[in-house]
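One protein chain is absent from this view; the other protein chains keep their places.
Let's turn to chain A:
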Amino acid sequence: MTTANPQTNETVETIHEETVETNHDDHGHHEQPPKGIMRWILTTNHKDIGTLYLWFSLTMFFIGGAMAMVIRAELFEPGLQLVEPHFFNQMTTVHGLIMVFGAVMPAFTGLANWLVPMMIGAPDMALPRMNNWSFWILPFAFLILLSSLFMEGGGPDFGWTFYAPLSTKYSGDSTALFVFAIHIMGISSIMGAINVIVTIFNLRAPGMTWMKMPLFVWTWLVTAFLLIAVMPVLAGAVTMVLTDKFFGTSFFDAAGGGDPVMFQHIFWFFGHPEVYIMILPAFGIVSAIIPAFSRKKLFGYSSMVYAVASIAILSFVVWAHHMFTTGMPKVALLFFMYCTMLIAVPTGVKVFNWVATMWKGSLSFEPPMLFAVAFVVLFTIGGFSGLMLAMTPADFQYHDTYFVVAHFHYVLVTGAIFSIMAAAYYWLPKWTGHMYSMTLAKWHFWCSVISVNVLFFPMHFLGLAGMPRRIPDYNIQFANVNEIVSIGGFAFGLSQLLFLALVIKCCRGGEKAPAKPWDGAEGLEWEIPSPAPYHSFTTPPEVK
């Protein structure tokens, strides 16, 4: 907990100068971005790269969403109508991969790019050229993944969890493309994480001590460490799948001395921290927005920081709760059950703190706040079902049913995605320099929040009644509920077009945004004009 040392300034200076020098020819005096497509390809500016990430994520959100629409259309009624089971499996698989690696993670990286330097009073990210690279390999990763759908035999069809041996001995040749795409996504994430860590460690404005950092910066710092810890594990898992499939190894084949369950251990050792990678930054966003629109300081700042840290640490010792049915020893079942239940404590603290922040505040409900409040309620519902799933004996009944599908969509859609929407509405004026249409935003909110519950809430019932996940067809008793779910799905999908329209409109023009459009907002990012200048802070601000 030391104050940023004086060297910080030097670092800023050095990096800044270096960037100016190397880009001198194209960029002139580096004050204004160059014009045309090359601006985006060669950019080393954190805002440009943030924008690229955010647009990329939005594109992927719609592509992944389109796949969800295919899934929901097929499940609209019993029987096979639109797609073959083989293609249906490709849709569930690629929908999952795209939403996790293409929509949610890049959106958070985009937000980190835009906001971390502004929030800590830095001119840019610490490693701008790596920043460019970490974004620009992403589109290729997804091009590879998506193109595999058009291969003979289709794309990956083994679920986004790609359990062996389904993904090794029994998969199509496109598995190689899938593995390669995951590798690139992993490299991109790791580079992004390194950049965030280096930036936060070195470029904080003088006076910004650790415990003065905005929670979004804190949560991202923790997230970045999680990413560096687990993305290599995922890379290892996919590499073993690759060699098992194509080079005759037997990591996951019992006949060759391997173990298919080991795959699941390795995958979920990545997979569970990954879940928190997708939710911790959301905690940071909501912890910025709720105080702003409650016009009251965040309740329990330090306990929020400790809660994030403990969730991150616990996330490494709960992975096998995804595998209760694989036949683990009793001791292991108990250990993972207890640890998983324990996560409810710090998560509860966070929720209580948010509510306490709102308590006796002076609340107003602009679009960011609407999404943040919806986040708290709906994420908590996802947390409740998570707690239910943690009970091993009950999990035997819930596991791999629609109950689980409901659970993780509550935490990922109404959790992660809603927080991203809230962030977009909160910082759009800062990014674009324009206010957006409040009416359109409220329409978007109400349509989304209603349809998303029509979409995901009945899934709890489907799961409890016995409908397994990842099936293209089902018994007629599930027909009515699936119909409602599908209608909710289409409505939610369509509602997002409102968001697209709103963002495009806001980028093109609109009422000029003041430096601080929300009267209760706090933080360094509101001290610079809107739109934020190309280089946020050329001289570090003083933080008291």
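Before moving on, here are some points about what is shown:
Methods note: a residue touches a chain if its C-beta (ideal position, glycine included) is under 8 Å from a C-beta of that chain, and two chains touch if they have at least 3 such contacts; residues count from 1.
The rule is simple: contacts and distances are computed from a predicted model.
Choosing from "ABC-2 family transporter protein", "Response regulator", "Cytochrome c oxidase subunit 2" or "Heme exporter protein D", the protein name stored in UniProt for the chain missing from the display reads "Cytochrome c oxidase subunit 2". Of the listed positions A:A68, A:M125, A:I266 or A:M337, the one in contact with the omitted chain in the full complex is A:M337.
Across the entire complex, the residue among A:P34, A:P139 or A:G159 in touch with the chain not shown is A:G159.
Of the options A:W210, A:F316 or A:W443, the residue whose C-beta touches the omitted chain is A:W443.
Contact with the undisplayed chain is limited, among A:T43, A:S315, A:T401 or A:T432, to A:T401. The chain omitted from view is touched by exactly one of A:L52, A:V373, A:A422 or A:V452, namely A:V373. Residues touching the missing chain, restricted to chain A, are 78-81, 85-86, 89, 151-154, 157-159, 163, 165-166, 169-170, 172-174, 253-255, 259-261, 294-303, 325-327, 330, 333-334, 337-338, 341-342, 344-345, 348-349, 351-353, 355-364, 373, 376-377, 380-381, 384, 387-388, 391-394, 396-397, 399-401, 442-443, 446, 450, 454, 458, 461, 464-466, 468-478, 480-481, 484 (touch as defined at the top).
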